[in-house]
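Only one protein chain is missing from this complex, and each of the others stays in its spot.
Per-chain numbering from 1; labels A, B and C assigned in written order.
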Amino acid sequence: MSDIYGEILLDHYRLPRNKGRLEHPTLSVEGVNPLCGDELTLDLEFDGQRLKDIRFSGKGCAISVASASMLTEALKGKTVEEIERWIGVFREFIRTGRAPDGVELGDLLALEGISKLPVRVKCATLPWSALEEAISRYRG
Amino acid sequence: MSDIYGEILLDHYRLPRNKGRLEHPTLSVEGVNPLCGDELTLDLEFDGQRLKDIRFSGKGCAISVASASMLTEALKGKTVEEIERWIGVFREFIRTGRAPDGVELGDLLALEGISKLPVRVKCATLPWSALEEAISRYRG
Amino acid sequence: MKTVEEIRRDFPILSLKVNGRPLVYLDNAASSQKPIQVLNAYCRFCESRYANVHRGVHTLAETATGDYEEARKTLADLVQADARGVVFTRGTTESINLVAQSYGRKFIKHGQAILMTPMEHHANLVPWQVLARAVGAELRFWPLNQDGTLDMVEGRKLLDARVAMVAVAHVSNVLGTINPVREIVEMAHRVGAKVLVDGAQAAPHMPVNLSEIGADFYAFSGHKMCGSTGIGVLYGRPEILEDMDPFMTGGEMIREVWLDHATWNEIPHKFEAGTPPITEAISIAAAARYLQEIGMDWIHAHDTMLTARAWELLAAEPGVTLYGPAGERGALVTFNVAGVHPHDLAALLDRDGIAIRAGHHCAQPLHRWLGVQATARASFYLYNTPEEVDALLEGVRAAKKVLQLV
Partner (left out) sequence: MKTVEEIRRDFPILSLKVNGRPLVYLDNAASSQKPIQVLNAYCRFCESRYANVHRGVHTLAETATGDYEEARKTLADLVQADARGVVFTRGTTESINLVAQSYGRKFIKHGQAILMTPMEHHANLVPWQVLARAVGAELRFWPLNQDGTLDMVEGRKLLDARVAMVAVAHVSNVLGTINPVREIVEMAHRVGAKVLVDGAQAAPHMPVNLSEIGADFYAFSGHKMCGSTGIGVLYGRPEILEDMDPFMTGGEMIREVWLDHATWNEIPHKFEAGTPPITEAISIAAAARYLQEIGMDWIHAHDTMLTARAWELLAAEPGVTLYGPAGERGALVTFNVAGVHPHDLAALLDRDGIAIRAGHHCAQPLHRWLGVQATARASFYLYNTPEEVDALLEGVRAAKKVLQLV
């Protein structure tokens, strides 16, 4: 098993960014990891087409927590369209273990090894699935 | 597979003894071979406790026909008690491939190899199962 | 391209001697043998990659899960289907029971009809009898022509709007008839009926393209295609599987469980309760790869050549009656020899090392239609040779002599 528990991932797990709840979220979504029953909540605050703020809460394993932390960091301030592009990029990345050409993944690169861990893919994608639902709900 | 198609068996198949129907049977029983659907009928005529006459009819494979032919030959004229003993002996013989000590099987020895052919056991025992039913019915 | 001689060397059992004679294995429609490639894949997996699948996060659990899901894709590719619709079952029989229960009990209603053919294997007949009795549905039977093909004119008349399900063999395991399943699916869909195709005798022997056939359900078994027993495939169109209730319940097929109720996992997992046949999936996938390397087209052509030869030789032999259509057919010939009980024929052939099947081949109603209790069947596969067909004929002649009534 390729070692997924690298320093960047552990850093996000120990010191998660944007953890907690928002006071006035535009909408909140919940996700459940069928593998272990872990639950995660995303609060999103939009300003028109722009994601002004985002927080996540809930218990989870290091992979799901770090994935959520990285997600919030990467997407805060982005537009709905940009976020949708990111969701596609992330799914592709998780499936293949490679970033599409010309895309800078930043810390998310720490999840590179996940494509070889089919069982843990659900942990890494948990916050992203929740985000996807949030966006589709926001679009109406 | 040990060779069951020996001369004695083939002789009983080609020239079955006591084949046909009785005019005035005390009782008739039918047996079906679940393996192939073959049907066999036994007609029995009792004189008190003694089996005065016996005939078999129906289509069957060489093993079931020869087995029926040998059965009629071996048991005609025997008493109900003797027949019951023979049924026990035959079952034991078919299961183990050996005759119980001191028993003379005669032509039935030709069925020796059957114990090693679990699938064909049903062919050899078809007439005997029918006989067993006949006896238990006759006893009431 | 391998020669038949090379193929034969892949199958350890084919070098066996039976009663002192080289084994001539002509019982492939009952079950096929396994090449060393399949046995090796099995052992390698057990020796270095095995664990239970789908819930473990350790390395072996991840490898085993990956291999198991890869096997699903391999089988989906074999029949050109969407892997989401590929459910691993124990075999054709469980696949059909699953549909009869999970689809049938929910969607087939009192007064509707199930249309079958009289040539169905018990596996594609009895589950529908049980269902029909449970829900109050009617059973209809597509008439046969004299030669054992479907009477398309009469059948069309039975296919009205009350028919909810058509259950039909792709290839008959007795008559060898290859049914026009694509046409039947089109006809059935036009009246809103679903179609289950029993592919047990087709998938191992010919290219099968489910996206072309369009069947709603398609079933086949691993052990008839050089793979393991204990595994088979049910393909179901994903949108139909989604709507169906589970068949069995337990681990892996659930999403969340409370003391008094539970919710279901997504397809195809919803239909795979408990520890699935993991090593069997490795085996059937290795078998599918082996067959694909040889080429399904080649296998079909080879089978057809052997079958035609057998038909020709036996048709010319006095006292032999052949059943089923004379032309294009599945990889088998079914016959009777006057005065020779099929069981005796099979047993006597066995003295010469030749393995054929005798009996009703799990198709009693068809045998009633044929007017016989039992038949003898020789069935062929990629490793059989023309010489083995000739040996069959010699064996038949010898048996006639042995049993000849004086």
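Definition applied: a contact is a pair of C-beta atoms (placed from the backbone, for glycine too) under 8 Å apart; a residue touches a chain by one contact, two chains touch by 3 or more.
Please read all numbers here as calculations on a predicted model, not as lab measurements.
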item	value
Selected from C:31, C:292, C:321 or C:385 as touching the chain missing from the view	C:31
Candidate in contact with the missing chain, chosen from C:74, C:112, C:201 or C:279	C:279
Residue among A:12, A:55 or A:120 touching the omitted chain	A:120
Sites on subunit C contacted by the missing partner chain, in the whole complex	12-13, 16, 18-19, 23, 25, 27, 30-31, 33-34, 39, 42-43, 46-48, 50-52, 55-61, 90-94, 96-97, 118, 121-123, 125-127, 129-130, 139, 141, 221, 223, 228-231, 248-252, 254, 256-262, 273-280, 343, 346-347, 349-350, 354-359, 361-362, 364-365, 368
Residue numbers in subunit B that touch the chain omitted from display	1, 32, 34-35, 37, 116-120
Sites on subunit A contacted by the missing partner chain, in the whole complex	1, 3-5, 10, 13-15, 35-38, 59-63, 120, 123
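Going forward, only the chains that are shown with their structure count from here on.
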item	value
Cα-centroid distance, subunit A relative to subunit C, in whole angstrom	46
Cα-centroid distance, subunit B relative to subunit C, in whole angstrom	38
Centre-of-Cα separation between subunit B and subunit A, whole angstrom	78
Junction residues of subunit B, two or more chains touched	none
Touching two or more other chains - residue numbers and ranges from subunit C	none
